[in-house]
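One chain of protein is taken out of this complex; the other chains stay put.
Note that the chains take the letters A, B and C in the order they are written out, and that residue 1 is the start of every chain.
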């Protein structure tokens, strides 16, 4: 009997991470990575309780050794089952600050989370996704979550924007190198506020002004199901009332 | 009993048009518009034979009266059933020619098919989509099919590129005006050769180098099912081996 | 003795057109085209009075015969002197109106002024610019004036945006076809209010919030002087306080 394929999601927390984990757990065993165990533990439990298969691993995105150690553990659990999907959902600390007050450490935070974290994660998953080519129902998929700041460097947002721009450069470079080898690399520009507990008090003129993380997860699943003749590499996602 | 909602697709032919028609006909009655009856007749028959509901109407995209007459007929058939989706899938005659050899008539062909055709179609469907807001399962949706030429004006392609650039301006303007009113306006950049009879002899190094029109239709359907908190306004679609 | 080279500017009026005319008239004989004689007459007089050489021709941008007749006249005046530069500075009637209230005629106005006008003008000047290759001090140059609406389709601005997007497609197509033949094709995105009599009452928080048309003309002249090893194809221009 063929083994259940796996998906790995880094950047778990209430919101997009949890919704993506739940959605992919309907079809795959899932590995949920976040720095703090309290960010993935409830979802690991929820998925396992519901009859799915989930493991959680404390991982520091910007630390290559931490990522490698997480994948050692995933690979032991995974055995010979293929890795069908990998989702990079790291936000990165958002800092809004006048440029001249920004420390080098604060400024580099955006790069470390997205530019460097994206690198370590991609180097860990791409060899596994390459192995899975032609062995999974859907093309092996690597999706990056980005933000408006991936397209636009706003005043007082140099740290976040440089990280997200770098992530977009990385996705394009990977899509162009590994697309022809059968891996679906995609980039989602999330343009708006996600509807989670933390944003409950954000007031808008419309009651449904915030993005549904479950709907983002549905779009990521749709991306994953696209055949390799018909890949979407980039899409935007925003609420109907968003100014853009 | 509530009536079946409708979808209208303009630019029917073997390829994206037919696939979108089939996909939306699974849930909706469909009106299939094309200039030449032979372009929609086989699909109208196919859908009706399979237990769906389809009508075909000969329509000239770039002629406001022809569009209006088509919608008079659709509205008579539709009765009080809502219009849930409208897809603009007009290619426009592709002309590759040195600029100085291009006649004004040839040059204007791109505008007439896409810029002007998009205008007439949008003016006909938007009032119907506005009526359908909050009355359909999914947000009323208007999708435009575009091409790489909507993002890039290549040498010797002035006619096609000006039409597709204009269509992109139109979609953005409509998305920004009617998104906040609950209509999902989306734009798909199809970057590659569609896999149809007419392109069968196009040779590529890979056997699966051409875009599946059925997979495009799946993506259009996915766009249609997005809730209004979570709209994708633009996405690209290309084969895994495409250079971009 | 070698004859003075010519420049032709279409879309003359107080503002960018007049400033560009004055700047290029320092080095070239200039032909100033506009629909209404009162739009070019003062500048023709001013340039001739100052010892330069200028002619004015009433021309309808969106009418191929009118453009052709203007160039018949220019060519007669020009004799064997080369055409060194051509500037397309047509604004096009700006209409801000809800999409559903826009008539087809109003909508097509943007296309006619920019998409179609740009075509007729380019077909008239490119053969003359090709003749001038290697015969003028600076590479023969064709510059298009555009606006923010060439990059962004705003709500209620479908007519203007479709015309300006089409113009951008046209410039790209021409730059890619005729750049390698030695013509410098460039596109300037003017993002802000021009400082002219008509905008005098526009109030801003800063006294110097409006674009100087003379400074635009200096940038156009700089573009013209770039050697063909070092062409700028696109640049933006905006006041320091502009939000973008």
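By our rule, a contact is a pair of C-beta atoms (placed from the backbone, for glycine too) under 8 Å apart; a residue touches a chain by one contact, two chains touch by 3 or more.
Note that the structure is predicted; figures quoted are calculated from it, not measured.
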item	value
Contacts of the hidden chain among displayed chains	A, C
Touching residue (missing chain; options A:22, A:78 or A:168)	A:168
Residues in chain A touching the chain absent from view	64, 98-100, 102, 104, 107-108, 111, 115-116, 119-120, 122-123, 126-127, 149, 152-158, 161-174, 176-178
Hidden partner interface residues of chain C, rising order	139, 176, 179-180, 182, 184, 195, 208-212, 215-216, 218-219, 222, 225-242, 244
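Here is the rule we go by: only the chains that are shown with their structure count from here on.
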item	value
Reference chain C; chain at largest CA-centroid distance	A
Chain centre separation in whole Å, for chain C relative to chain B (CA means)	35
Centroid distance [mean C-alpha coordinates] between chain B and chain A, Å	31
Sequence positions of chain A contacting 2 or more other chains	none
